[in-house]
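As you look at this complex, bear in mind that one protein chain is not there, while each of the others sits in place.
Note that the chains are named A, B and C in the order they appear, and that numbering of residues resets to 1 at the start of each chain.
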Amino acid sequence: MKELERTKRVSISAVLFLLVVVIAVLTFKKPEYVFEKSAEETLEKIVEKDYIISQNDFEQLVETDYEIIDIRSNYEYAKGHLDGAINISTINVFEKESSSFLKEISDVSKIAILYGEHPDEANSAWMLLYQLGYENAKILCIETSFVNNQFQVKDVNLERPTVNYAKVLKSLMDKEPVVVKEKKKPKKVITAPKKKKRVPEGGC
Amino acid sequence: MKNKKQKNRHVYWNPYFGGFLMGLLIILTFYLTGRGLGASGALKSGVVTIVDTVATTHAHSNEYYSKFLSEDKSPMNNWLVYEAIGVLFGAFLSGAFTGRIKWKIDHSPKITSKRRLLFALGGGILFGLGAQIARGCTSGAALSGMAVLSTGGFITMLSIFGTGFIVAYFFRKNWI
Amino acid sequence: MGPLIPNGLIPLEWNYVIAILIGMAFGYILEASGFSSSRKLAGVFYGYDFVVLKVFFTSAVVAVLGIFYMDYLNLVDITQLYVHPTYLWAAIIGGMVMGVGFLAGGFCPGTSLCAVAIGKIDGIVFTIGLMIGIFIFAELFDVLEPLFVGSNLGNITLVDTLDISPYWIIFIFTIIALVSFVISDIVRKKVKKVFY
Partner (left out) sequence: MSKKYKSKKIIITRQYQILALILVVLAGVLVLLPKQTRSEGVSPLVFVKQAVSSERYISTDQLADRIINQDPTLLLVDTRSKKEYEEFTLPNAINIPLEKFFDEEFNDFLNQDVYDVVLYSNDNFYANEVWMLGNRLDYKNLYVLSGGLNEWFNTIIDPQMPKETDSQKEFELYSFRKAAGMYFGVGVPKTETKAKIKVEKKSTKKVITVKKKKKRVPEGGC
């Protein structure tokens, strides 16, 4: 029935335990960036699709309500960009200046209008920002390019099938192989209305 | 030497030290495997294996056994079985170091060994039954459950010890 | 981030090696704390030996503290840990049956294995009894099934049940454990000593 009455071992181990915990807590660095939104919440938001803003709607906005953010690389930005756009490329979102700027505009609930070469590109940035908790970001639905020393912008239709697949496939299948081979059907291009808008000075 | 062992025989660790190490072990177990300790699961695997070898058709038709039987895997091929083997080894080592290994029956001087063994058997049967109903024994349900604040673990623990205190009076002769 | 094996940080082949090592440590600690003696175990119900209570509560407090600190420090993801499922009535009735069995037999499964290892005959008999009990349960499964699968509350924790922060629960639990240690020492002094 006897047990060791000595407490030496208990004391030593308890103190060690305490030390380990204290050291662990003191040396613990909080992860600087955490996603505030869970993946489920993000999905809910994605399905709504209200974070995509077309160029028309964008023009209706009051100037002071938004900041335009160019998420392309510095180099692309330097070549040409929308008027008043600020360059924060996606990979640099975590840089001090960028994150403090983003924070600032989210605090005054300005809308951060994101654009890139294509909405796809802006989408990456938007996903990142939304999950980080910036709920005020929107994607500007435009395609930008730099052609002939001109910064060009055009509208895009997202997720619009260019052709009616089933129909075209059927018509193609109905044709004899020989006919298909000879046929040079011009590629159907996205027939979005080309609107030249906001063409800045061209070049840097 | 022998004298020293004799003296050592009944000296156990300071309970707080034992508890502390056990706590660390539970942490380690959860950290490594994501689950707690257990003991009765191994015995269950043993029973299933025995029944399966003695009466295969019966084992497969019984709803409870068939839960643990699969075509390609023996029920003995289970984490808890290996753990139980480890327990046997570990306890043997500890007993060997302190010279506690001996054929022996623990009981109150007031009762005979036979009575003690009968009660042990009966208690074992009840405990086995209860452990299956509650899905775990003191180590699996109560101890490991409490470590992750499982409600079921706390309920089981309170239920075991509560009942224990209530019925302690009837079994006093066995122990005191 | 832990748990290591479910997250694939340790290959699955090591699982059983780790099982044996953990089991050895478990058995060693149980035996060295005196859990292989049934009279010592039963002492907690008669107030002459509180080793069960002390070991049990100390380990629970240390484990719960350690796990929640590790969770806080991002070392282990607490949501991935196995939480013993709560089947309310199964837990209560099973616990009661176990309570009676504990008093009659003087062991619980883990400790009976320790007793077997050091040659306690009552431990061996108890283990045989355990297996018979499990056998009986399996044979009576049709009768016991409603109890076994009924009142399933899922893998819930006290946080879900009581709806307070886990840290407060731990704090309260720690205090309860410490108070119980003090009380047990007082009781033990009052109760007549039993030698064995």
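Keep this in mind: contacts are C-beta pairs under 8 Å (C-beta built on N, C-alpha and C of every residue); 3 or more make two chains touch, one makes a residue touch a chain.
What you see is a predicted model; the values in this text were computed from it and never measured.
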| item | value |
| --- | --- |
| Omitted-chain contact residue, chosen from B:A59, B:A141 or B:I155 | B:A141 |
| Contacting the left-out chain in the complete assembly, out of C:M24, C:V44, C:A117 or C:I170 | C:I170 |
| Option touching the unshown chain, where B:G36, B:G90 or B:G164 are the choices | B:G36 |
| Footprint left on subunit A by the chain that the document does not show | 5, 7, 10-11, 14-15, 17-18, 21, 25, 30-31, 33-40, 42-43, 46-47, 90-91, 93-94, 119-120, 123-124, 127-128, 131-132, 158-163, 165-166, 168-169, 172-177, 180-181, 184-188, 190 |
| Where the missing chain touches subunit C, by residue | 6-8, 61, 65, 68-69, 72, 79-80, 82-84, 109, 155, 165, 167-168, 170-171, 173-175, 177-178, 181 |
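In this section, only the chains that are shown with their structure count from here on.
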| item | value |
| --- | --- |
| Selected interface, A-C versus B-C, where C-beta contact pairs are more numerous | B-C |
| Centre-most chain, if every chain is reduced to its averaged C-alpha atoms | C |
| Computed distance of Cα centres, subunit C from subunit B, in Å | 9 |
| Intercentroid distance (Cα basis), subunit C paired with subunit A, Å | 50 |
| In subunit C, residues with contacts to at least two other chains | 34, 39-40, 43, 48, 51, 62, 65, 194, 196 |
| Shared-contact residues (touching 2 or more other chains) in subunit A | 1, 3, 17 |
| Residues of subunit B defined as touching subunit C within the complex | 12-13, 15-16, 18-37, 39-40, 43-44, 46-48, 50-51, 62-65, 79-80, 82-95, 98, 100-108, 113, 116-117, 119-168, 170-172, 174-176 |
| Subunit A - residues contacting subunit B, complex | 1-7, 9-10, 13-14, 17 |
| List of subunit A residues in touch with subunit C within their complex | 1, 3, 17, 21, 24-25, 28, 31 |
